[in-house]
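First up is the structure itself, then whatever we jot down about it.
Presenting subunit A:
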Amino acid sequence: MLSVRDLTITVGPSGKRIVDALSFDLAAGDMMALVGESGSGKTMAARAILGLLPQPLVTAPQSRILFKDSDLTRLEPKAMRKVRGAEIGMVFQEPMVSLNPAVTIGEQMAEGLRLHHKLAKVEIRDRSLAMLERIRIKEPAKCLAAYPHEFSGGMRQRIMLASVMLLKPRLLIADEPTTALDTLVQRDVLDLMVELTQANGTAVLLISHDLGMVSHYIPNVVVMSEGKAVESGPSSEVLRAPTHDYTRRLLDALPQRSAGGTRGGDCGKPIVEIRDVVIDYPGRNRLFSRTEAKRAVHGVDLTVRRGETLALVGASGSGKTTLGRAIVGLVKPTSGEISFLGAEGLEPADRHGRHREMQIVFQDPYSSLDPRQRIADIIAEPLKLDKSMSAAERERRVEQVFTEVGLSSDFRRRFPHQLSGGQRQRVAIARAIVGRPAFVVADEPVSALDMTVQKQILLLIRELQARHNFACLFVSHDLGAVEQVADRIAVMQDGRIVEIGERDDVIDRPQHPYTRQLLEAAMLIDRRFAETNPLEQAMAR
Partner candidate 1 sequence: EEPPKKGGTLNVRLNADIRSTNGIQRDANTDTVMHQIFETLVGYRADLSIGPVLAESWKMSEDGKAYTFTLREGAVYHNGDKVTAADVKWNWERRMNPANEWLFITSFDGTQGLKVEAVEVVDERTVTFKLNAPNALFLPLLAGLQANIWVASPKNVGADGKWIGDSAIGSGPFKLKEWVKGQYIALDRFDGYKPIAEEPSGFAGSREAYVDHVRFTIIPDTSAAEAALFAGEIDILPNFETTRIEEAKSRGVNLVSSQGLSWTAILLQTNDPLLSNPKMRKALAHAVDISQIAAARTNGLAKADPSAVAPATAFYDDSFSSQWPQYDPTKAQALAAEAGYKGEKLKIQTNTRYQGMYENSVLLQAMLTAAGFNAELEVLDWAAQLDNYLAGKFQLQSFGFSARFDPSLMYSTIMGDKKTDPTAQWDSPKAWELYLKSVATDKFEERKAVFKQLHTLMAEEVPMLGLYFEPSVEATSSKVKGYTAWPAENPRTWGVWKSE
Partner candidate 2 sequence: MTRFILTRIASAIPTLILVSIAVFGLLRFIPGDPAALMLGDLAKPGQVEAMRIQMGLDKPVVAQYLIWVGNALTGDFGKSISTGQDVLPLILNAFSVSASIVLLGVLIAALIAVPAGMLAAWRQNSPGDVGVIAVSTILLSIPSFWLGLMLLLVFGLHLGWLPVIGYVPFSQGFWPALVYIVLPVTTLVLSEAGPIARMARASTIEVARLEYITHARAKGLSEPAVMWRHAFKNAFAPTLTLIGFVLGSLLGGIAVIETVFTLPGLGRLLVDAIYARDYPVVQGTMLFVAAIYVVVNLIVDLLYPFLDPRVAA
């Protein structure tokens, strides 16, 4: 159904090649995964299919994208619009910035249906509600009337997916569609996709870093590195017997439980203490009324100690981000106390100075980067607060951080919009750690990173901890990563901490039923997958 030949993408008509002669085929009802290094051109390749490359990037003339007998690179804009949405649906990598902040969810979902299927109002509403229910959004009716900023990262990702799948396209391109989803929801979403392929013959092109998920669900895989497809074939074969060097490194980087195990006890004193914190989001003003307030966190107690990594896992929308933001003082708790370094509450006034000790990596790196600053300036910024530091020292430190997070110094002079998703995420991490803070809230810091880079980052965190004894609140859905980096784990559900304990206790001997469900649903790839057929496994489920 889709046949990509020699897809080449360059910066401007004659510039650098971002994607280099990429070719692959995808049949109706088939699923294929595009995996590979962060920044290797996966996103751009996918966007090229729909003709939606960002400004200076262009598809080279020799490229062919054949879809149902027509070449998409040569289609008239009008015909192309008929293809978009209805024939080929695409889920973008950054759900946070892909939803229109000023339009209600219901309207954004209805739009495609109205356009391509010409359905009645009631019908549209029914289908939207049904879809929201499938992807486990609570109170779907309320959701339709709400605006994107009222949702958590994972919820927005699901809404994006829902609005695209709702149209039952012939080809579904999903760019990292489950990075912000907990394992339970992730499984539901993938099942939904499989169902779509089987019922409608939809073809799925999935871009992902999650080899576990790929091995469980996707029969075919293309591995990309530096713009080129370095390997392709059935996932079982490619993943069992990788021939290319990069693929091998990728598999080597699969997360393992860190040897260090529980260091938790030894470096004693609490650095952050949270007591009985309740957080409400105020309702929205209507002309003569106000929508009701929403409680995101219901009385949480939590302590993070110096030098430890506390992983916060839990359902999407359970309040993890909210809690993290409250700790750094971006959200004011409705009640309860949060103290940092023994001092209470973070008022803007005393944030200066003391706040340097506390940093955050936002869940959505794109919108947390100033679009008008260059990457090197963004990363160097926290250092500017330290007046004792000379410009040369600063320069050196930035250089060092660039290598630490695996960014080439080519990126120094770029702007955020000129990076890939994973690269942006690393910029955000680099900015958080460059000043060597005592405490970092890292909200899904590795969700957009491929295994090799992810491993590098996780090791970096451990190493920094060993060297500088800093503490980290590590919010993640990726239990593999959590296993690798955490000292202790807290599990959150519906705004409450339902379980907290040493890492091995929680993972090996979960107490709460919800924790158990989460762990069961995790598609951790383990060394044994080579022996079992992942497809069969998926079918068995």
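For anyone wondering why these and not others, all candidates are chains of the complex that A comes from, given by their letters.
Here, a residue touches a chain if its C-beta (ideal position, glycine included) is under 8 Å from a C-beta of that chain, and two chains touch if they have at least 3 such contacts; residues count from 1.
Quick caveat, the model's predicted, so the values are computed rather than measured.
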item	value
Touching partner of subunit A in this complex, picked from 1 or 2	2
Candidate 2-touching residues of subunit A, taken from the complex the two chains share	47, 50, 52, 54-55, 81-86, 89-90, 92, 94, 97-103, 107, 111-112, 115-116, 147, 149, 160, 163-164, 167, 282, 284-290, 366
